[in-house]
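Only a single protein chain was left out; the remaining protein chains are all shown in position.
A and B label the chains in the order they appear, each numbered from 1.
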Amino acid sequence: MEFTITQIAGMLGGQVSGDGNQKINMLAKIQDAKKGQIAFLSNPKYEQYIYTTQASAVIVKKDFQARKEVTATLILVDDPYSSFTVLLEEYHKMMSFQKSGVEEPSFMAANSTMGASGYRGAFSYIGSNCKIGNNVKIYPHVFIGDNVVIGNNTILHSNVKLYGGTKIGNDCVIHAGTVIGSDGFGFAPQADGTYKTIPQLGNVIIEDKVTIGANTVIDCATLFGDSTIIREGVKLDNLIQIAHNVEVGKNTVIAAQAGISGSTKIGENNMIAGQVGIAGHLVIANNTSIGAQAGISKSIKDEGQRILGYPAFDIKEYFRSYAVFKRLPDLNDRLRELEKKVLSTEIPAETDSSRDE
Amino acid sequence: MEFTITQIAGMLGGQVSGDGNQKINMLAKIQDAKKGQIAFLSNPKYEQYIYTTQASAVIVKKDFQARKEVTATLILVDDPYSSFTVLLEEYHKMMSFQKSGVEEPSFMAANSTMGASGYRGAFSYIGSNCKIGNNVKIYPHVFIGDNVVIGNNTILHSNVKLYGGTKIGNDCVIHAGTVIGSDGFGFAPQADGTYKTIPQLGNVIIEDKVTIGANTVIDCATLFGDSTIIREGVKLDNLIQIAHNVEVGKNTVIAAQAGISGSTKIGENNMIAGQVGIAGHLVIANNTSIGAQAGISKSIKDEGQRILGYPAFDIKEYFRSYAVFKRLPDLNDRLRELEKKVLSTEIPAETDSSRDE
Partner (left out) sequence: MEFTITQIAGMLGGQVSGDGNQKINMLAKIQDAKKGQIAFLSNPKYEQYIYTTQASAVIVKKDFQARKEVTATLILVDDPYSSFTVLLEEYHKMMSFQKSGVEEPSFMAANSTMGASGYRGAFSYIGSNCKIGNNVKIYPHVFIGDNVVIGNNTILHSNVKLYGGTKIGNDCVIHAGTVIGSDGFGFAPQADGTYKTIPQLGNVIIEDKVTIGANTVIDCATLFGDSTIIREGVKLDNLIQIAHNVEVGKNTVIAAQAGISGSTKIGENNMIAGQVGIAGHLVIANNTSIGAQAGISKSIKDEGQRILGYPAFDIKEYFRSYAVFKRLPDLNDRLRELEKKVLSTEIPAETDSSRDE
């Protein structure tokens, strides 16, 4: 990226105050920025830095009134944070999509196709009968099995592994080490205590605009024709487990190390925190918010709930119960005291001894 | 797969009712099946679909009585689900073992050997002095360190990583991204607060018929000659942590994201649910069933227990206690009420204020 401040102001619909001809090649925080960089000032508590910053440009609110001398050129806009975000996004796109061409050695089966403007890193592998869209970036060590379909503008970071039959939409980003389409965990118990493998013949479908973190695993569906489905706009973090036949609804966000068991259907716009576990064959309503480490053992029917605990229930009630839990020894003592008074008898020895278990 | 219905009926020991010459090339659910596919009807609540299915063949119970016209050819058997499972397994084997030969570039040290009918994908790596059996399938990006031994008919999916010295039996399946034989987590604290690495010189032994999911990690044993051992028939899901010197007994099943700490011995035929954590140096009896997210801090001596909680105890007792936990604020209020009546004094202020902590 190398633009003049005037060009950037034009991009943002802002006004330049100062020298607009300086060149900008990087974004930075106002307290860290150096010459050639652009920063923003949104939160008033950072105002002090605008008088000392070495940034060449700072994006500020239209009505910003400097109380001391400012050496940086200013770009005046309605919402500096939002404008900075626009620049970050543009920068990110430029960075993300700068790779192109084919590095060797790499492997692509002869009957597979890849669209224009793509990148295939060294040691990447594409199996038979794959259809890959335009502007797709395939980093080194990516494995793509047979019969995989990928839309446009999707990025597969190093060593993503797609089992045969996986379908991925447009504008997705999948981070390093993530596995998509591995066998669901299905075993039929036999009379002698051993297990018979139930073949996993379905696939995984990832819709458009899905982002998936690193070292996450999404298993394929069990029966042929069935799919584990991640709907449009879903954001999955790192080290998440999505079991066979799960469906994750539109725009749901799942934090790191959460796990969803087989055949569960997660609604839209859920917020699922880190290390949450959800049992199999459940239905979770839209707009459910599940607190960190919660365990979900029953379907959630009413939308908009916030839950916590194992098994999880209303988060406010959980915290109320937990506040008493922390004082349970005291509660127990008070109860014993009352018993003494009311029953006018000794507490039986076995109850008392259980205190130390 | 392409067989006639008559051939499939022969395989299953079933009788054909209808045109047995049609060709079948795929398995499907009865409600989704298309021409050329075979389905099954076991659960009576799906009976409606047999009158509308486009399947070329449906496997039904011997005594099935159609109440309307059925266009599909029927195969009459004793147990339709079981018969369908047989077909699924056969299909799975055909699919799993269809890869063979060597894709280039791939790397195998000159003093390593590999049996007949194998597959070595592009970019797979086999170190020195390895002995690999017959019909082993090694997918792209698999890493096999030095001195590794692998039995017959084992499948290593893309990017499985076996550290040097690992031993794997026959008929195992290991899914993508799984790491076997990484260093155990052993560090000796020093007086200055730093840690000295305790070298990890043992290995991992995986016995026959073990299935391991994706992105799981199994550490090697600490001392030379010792092994972390996964016994015959064990099924491990995705993202599981197995620490150094652990032993997992025959036919034990462990669900995703569970973790077993160092030197713990898990018995046979355990069922360990998702996100369970088990402390180190414990012994868990055979046939133990551990509920999701439970934490195990003590050895389990009696077989056949079902446990939950942190630390875990009997699952029924856990749920009884938890039912009261959910009503603890109410319990607390009732106790306070009684105290008022019995003690005829005000509750001290500090007890009261602790309610909001």
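In the analysis below, a contact is a pair of C-beta atoms (placed from the backbone, for glycine too) under 8 Å apart; a residue touches a chain by one contact, two chains touch by 3 or more.
Only a predicted model underlies this, so the values are computations on that prediction, with no experimental measurement involved.
> Of the residues A:61, A:141 or A:244, I need the one that contacts the missing chain.
Of these options, the touching residue for the absent chain is A:141.
> Considering the whole complex rather than only what is displayed, give the residues of subunit A touching the chain that is not shown.
Touch with the absent chain occurs at residues 26-29, 32, 85, 88-89, 91-92, 95, 103, 105, 121-123, 139-141, 157-159, 173, 175-177, 209, 211, 213-215, 233, 235, 237-239, 250-251, 253, 255-257, 268-269, 274-275, 292-293, 322, 325-329, 331-332, 335, 338-339, 342-343, 351, 354-357.
> Touching the absent chain: which residues on subunit B qualify?
That gives, for subunit B, the contact residues 105, 107, 123, 125, 141, 143, 145, 159, 161, 163, 177, 179, 182-183, 185, 187-188, 193-201, 215-217, 219, 223-226, 239, 241, 243, 257, 259, 261, 275, 277, 279, 293, 295, 297, 310-311, 313, 317, 320-321, 323-328, 330-331, 334-335, 338, 341-342.
The rule is simple: only the chains that are shown with their structure count from here on.
> Averaging over Cα atoms per chain, report the distance between subunit A and subunit B in Å.
Subunit A and subunit B have C-alpha centres separated by 25 Å.
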